[in-house]
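This part shows chain A:
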Amino acid sequence: MAAIELRGLTKVYPGGVKALDALDLDIPDGEFFALLGPSGCGKTTLLRTIAGLEIATGGAVVIGDRDVTGVQPGGRDVAMVFQDYALFPHMDVTENIAYPLRIKKVAKSARRAKAVEVGTRLGLEHLMDRRPGQLSGGQQQRVALARVMATQAQAFLFDEPLSNLDARLRLEARTFLKKLQRELGVTTVFVTHDQAEALAMADRMAVMESGHIRQIGTPAEVFQRPANTFVAGFIGSTPMNLLDGAVRGDTLDVAGCKVGVPSSAEGRLSDGEKIVYGVRPEYMSYSAEPAEGALGGKVAIVENLGASHLVTLDVNDVIVQAVVPEGSEPSLGDDGYAVPRRDRALVYRDGELV
Partner candidate 1 sequence: MALRKVAAVIAVVGIGLTACGQSSGGGGDTIELTIAQNAIAGGKNAAAANFVANWVVPQFEAAQKAKGKDVKVKFVPSGVDDEQYKTKLSLDLKSGKGADVIDIDGIWAGEFAEAGYIKPLADLVGAEADGWSGWAQIPESVQGLATYNGKKYALPIGTDGRVLYFNKTLFQKAGLPADWQPKSWQEVLDAGTKLKSAGVPVPIQINAGTAMGEATSMQGVLPLLAGAGGEVQKDGKWTGASQPLKDALGLYQKIYGGGLGDPQLQQEAKGRDKSFQQFAEGKIGILMEGDYFWRGVINPKDGVAPMADRDQTVGYALIPAMEPGKGIRGQDFVSMSGGALRTINPNSKHPKEAFELLTFTLSPEALKEETKGGNVRITPRTDVNKEILAGEPLLTFISDKVLPLTAFRPPVAVYPQVSVALQEATAAVAGGTAPDQAAAAYQKKLEGIVGGAGNIIAP
Partner candidate 2 sequence: MTARFVAGRIGFYTLIAVLLAFFTIPLLWLATAPFTSDPTYEVGVPDFTWENFQAVAEHPYALPSLYNSLVLSVGTALLVVAMAALAAYALSRVRLPGRDALLYALLLLSSIITGTAAMVPLFQLAVELNLIDSHLGLILILTGGLLPAAIFMMKDFMDSTPKSYEESARVFGASPLQIVRHVVVPLVRPGLATIGVWAVANVWGNFLMPYLLLSDVEKQPAAVITYTLYTEGGQANLRMLSTFGLLYSVPVVLMYLFVSKKYGFRFHGGIKR
């Protein structure tokens, strides 16, 4: 297994579109690393550049101790699962799984044995003679996984491998994939546009936007302390409240309310400066009674999230959302007060975390 290192990696497409802009990234050996970002942010390009399917315009890709920047994809010792799995429709499951070994000129019996072994491990033993067209989406996905496993490559590259599955299957596959990766211990780079997927599975993740990495960190770090308003807005199943405000002495003036300075920003703000105040709806305590440091307004919308509710308050014409536990949800039109947790609230100056 091997670590992956990117040094100043740049990819400019003919026509001048800069897909990757001098990226630096270290993925240690054995890590499950997610690349997250909206479509067009360059995450797939990055993955394909690691694989060698795209040629870097500048910078270097190092896998293990080897600089592979000028090496053909086949020589990089990586394996890739494509978004559409790219299972060869004219080969059955066994042949598909054994294909990488066929390229390596492994003897036919040996590669069949390996295919059966890997297939069995992924619960495909009864499907080995079928063609991809005869398999369900989930089965196809596992065949694709089996195929990369059979390669015994130094690193796995997954390009949105779950996006073609339906929602329920996706959750199962998520768990399965994570478990599998743990067991195999192969360095894995995983591209997704689904932040929940990245949070759930990755050891570490990078959030990308227009060719730049906006934050690298563990899922917890990225969730709790988004490094900038872009990441803050992108991560989380309910979007973070990002409210324009200004520093007023020891407190902040946000949406016409007076709230306390978050603990992370204490002593770093100067009076009168414009800031963006960020707090996740989950990190607010809600009450029907006025409280100090609360954002108060009228209840505009109440959305059921299952075990909790998302309450949208109209605070002086500014939208503020808070998660309210089951049983204490307000009615529309009620007055409501949401108090941000000071240890979780964040302040952004010029888009960057203070």
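The rule is short, and it goes like this: a contact is a pair of C-beta atoms (placed from the backbone, for glycine too) under 8 Å apart; a residue touches a chain by one contact, two chains touch by 3 or more; residues count from 1.
Quick note on selection: all candidates are chains of the complex that A comes from, given by their letters.
Treat the numbers as computed from the prediction; the structure is a model and nothing was measured.
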Checklist outcome for this item: Contact partner of chain A within the complex, picked from 1 or 2: candidate 2
Item to check | Contacting residues of chain A [partner candidate 2, same complex] | outcome: 51-53, 72-76, 78-80, 82-84, 86, 88-91, 99-100, 102-104, 151, 157
